[in-house]
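The structure under discussion is supplied below as structure tokens; questions concerning it will follow.
For this depiction, one protein chain was excluded, whereas all remaining protein chains were kept in their positions.
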């Protein structure tokens, strides 16, 4: 067995021999960095790099983004009217969401953060399920059958090591699935996320890390979160190929994720994708962005809107016109309203379920506490 | 307030405009990396880059390295003879240790890992103090007066955030001290170390991070610890200027650390220095390296020995000859033996001190436990 | 100024304590996620950054372990950092730094580097939050040697105790009952009450039984005491622990030695919780006076439930009254 450092010093010796060793030369410097962007703000695409997608696929992607936003807006109204818990809007990140999830197969795994409506819906989570869980009904967290997803994580970054572990198990079993996990610009500061990067690189875990750089971690702008202008710079330090993508460009997201999925499936390990996007709405409904950012900034992003941009593109391709767009919007709105009805019917507190799923079998000590708790409910006349 | 990602997309737009955006171009790649080496294995120095040091300084550095090794060897004998606890030998890392600590001023701070004999002695820790603490006597951890050091940390990496915090406080108070902290190739995998890198970069904490890549974390070779051949690659991902140095070249270590100290003192923030060296001896006296590495590997490093190399250099400069070298060795050996005598006189278990320094004032509940404990000692007839 | 008071809720009282200590002592500084420009997600640090600047009110990256670790480093240098963890559920992320450095550094450095710092964090249920935002795990810290653990129950003692904690020479974990943050106002003296860390407060005297609680559980407990008096003619003595560790054992023993009956209330899980420790101490020091088994009205040994049902999980006045009645009925 020879060690890494071993090899290094030989290199070093050579370096020395060429008498070129200087402090400056030995500093590690990173070059300037560009963004991958295929579809620009005006809806013009660089077709040379555009993914090959059928018209149906393009329209499905469009509908998914619209549905995501409709849910988002509806939930905000519901929350303001007191029929929804605190939740985290994804307004503005629809392209990042649909672009990252489109390349995944059903057999692949997805470990999302809490701000993942779009991708979760695409994967098969139901609208009313999402409404239920955000309104504090445990059943909303039930993973739909046939969906290989983890329930999203509330603890920032805590799901990232899990994703890497799922990937390690996939390799152990010789399966060919891959794992995609997303997290925010704040999450990348978490120690366990960096530990996970290292594990993924060391074991070539088939993981796609998508860091959704939406500009803020609550009130903390990305420039205060890290000293590098780009978060994608974090990857190479762990030996992870990394790329920055315009996160409001759904085509760019698909191309970058496709490549990462291929790499993972080929057994070549993880990729870090930084999706540069923007949180147009509140951090959560408990948050007031006016305290820490100016509307002018939000305006600068409105013109980069991922849906408008994609609609221009589809229109240019003759796949969409104002009327068709309106129709899609209307249908999605109806879908959401129908889901709200189903939600309202199912929105029933079940206090007697809190001891469920603690263990496969409830131990005697907990059986006893459960009885005590049920007696309390009986006294209160609660079902 | 404008956000980082904001700025990025402008760059992105430009990139797009130049229609150069391709997936490949957007991957972040790091170039090849060389080692800073000034003094090679044959003791020949690249004087153009050598630090300007007086003859006294050069000889003091030599003596410090020899003393470190003498202590190391003596402790091993003592441990094998049952008069020393389990300890972590630093054999082979003397140049890394003395080279990193030489540039520090007394007013600067030092937060060492447990494998830091050389640097601790240079800073003013006493030989018998180190013997006491490694033999399980709490008093050995008492920080000598006038020494701005943290007691070394046993928990791998856990002292690194402390060092960054000391640096942040230094900046808060407008003082001009800097903080140097060292840790191993294993420690760099710890989440808190990566969190500390980020904090240091964000706040420009005046910290010098020295990762002593000695090839192993117990049995784990560096190549299994990380997917990058070089650990210095970790720094740029956090926005930290980083450099690799031949850790067995004390001159290279001094040059690199000098530069890092200047940067920190100037308020330009942290530096990561990877010192490429080798753990010639056991991980600790509880370890058996034969299980995981071959002697041949150790032999390849013996020829790179930092002390032999430096002695050749001094001889070449006419500052040292065989006789003088022998004398230094003899004097250091005597110093260590004298310290062992002082240690033997002071090595007295003080079981009644275990409640000391828990709080400034012992709370009643602990006073009560202390009484209970003292009664136990009284019963056992223990002082 | 002396004697002057202001009507404040707990958030305002805590904010005032921070403001007062920061203006009185340059070494006091605040760090944490969103504590600066945003003023903290609960607004406890509101306005401090405008008054004391970014140098002393530090918005940090999203990394609890480093927040605590760097705060300990600052304390080692001689500063008096007040670190905020946004929700107590995320103190888990910093458990290593709390247990290995914050709690130990005075001892490890043989008294050279005391860690005079405060770790502030909102804990407990009752605000319809998502998972991990309602935990009450103060027992972890009570079980950790080297720490002090303080939990106020109202604006007035919150103001006094935060002053005392910031001025304490040892590391204090300061749990803030978020359900109480804006629940009610009290007249808070501008000069903080001299409450000593380590002393509990008998907030209501009685001879029939002793009710022990702290933090957000003080309200249902006092409600229960009222009901017991009005509906059952029972005089309950009520003790507000205020300091969880080191616990004021003497006050507890004195009371229960008199009443012989005791009910202990907390939100956190039951097993190895604070109530267990209190029972153990009363068993040791008031055994001969105990007339009935000491009752635990606590959270169950399950994950804190989703918010639609949290009200049923949390101890309430009825449940406390029930427990008290059983205790009183015991012969």
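Order of writing sets the chain letters: A, B and C. Residues in each chain are counted from 1.
Keep in mind that, in the parts below, a residue touches a chain if its C-beta (ideal position, glycine included) is under 8 Å from a C-beta of that chain, and two chains touch if they have at least 3 such contacts.
Just so we're clear, the structure is a prediction, and the values are computed from it rather than from any experiment.
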**Message:** With touch defined as in the header, list the contact partners of the absent chain among those displayed.
**Reply:** A, B, C
**Complete:** From B:137, B:209 or B:343, the answer for touching the chain not displayed is B:137
**Message:** Can you tell me which of B:77, B:302, B:334 or B:369 touches the chain that was removed from the display?
**Reply:** B:369
**Request:** Looking beyond the chains shown, say which of B:75, B:121 or B:156 touches the absent one.
**Result:** B:156
**Request:** Identify the residue among A:155, A:276 or A:336 that touches the chain left out of the display.
**Result:** A:155
**Prompt:** In the complete assembly, which of C:132, C:178, C:219 or C:312 touches the absent chain?
**Reply:** C:132
**Touch list for subunit B against the chain that is not drawn** = 85-86, 114, 135-138, 154-157, 186-187, 189-192, 217-220, 224-226, 286-287, 291-292, 349-351, 353-355, 358, 365-366, 369-370, 372-373, 376-377, 379-380, 382
**Message:** If the hidden chain were put back, which residues of subunit C would touch it?
**Reply:** 89-90, 92-93, 95-96, 99-100, 103-104, 107-108, 131-132, 137, 139-140, 142-146, 245, 247, 268-269, 271-277, 279-280, 283-284, 287, 290, 292-296, 300-303
**Prompt:** Contacts of subunit A with the missing chain: which residues?
**Reply:** 109, 138-139, 141-143, 150-151, 155, 158-173, 191-192, 195-196, 198-199, 202-203, 356-360, 363-366
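Just so it is clear, only the chains that are shown with their structure count from here on.
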**Asked** At what distance in angstrom does the C-alpha mean of subunit C lie from that of subunit B?
**Response** 40
**Where subunit B touches two or more other chains at once, by residue number** = 191-192, 195, 198, 202
**Request:** Note the residues in subunit C that touch 2 or more other chains, in rising order.
**Result:** 60-61, 63, 65-66
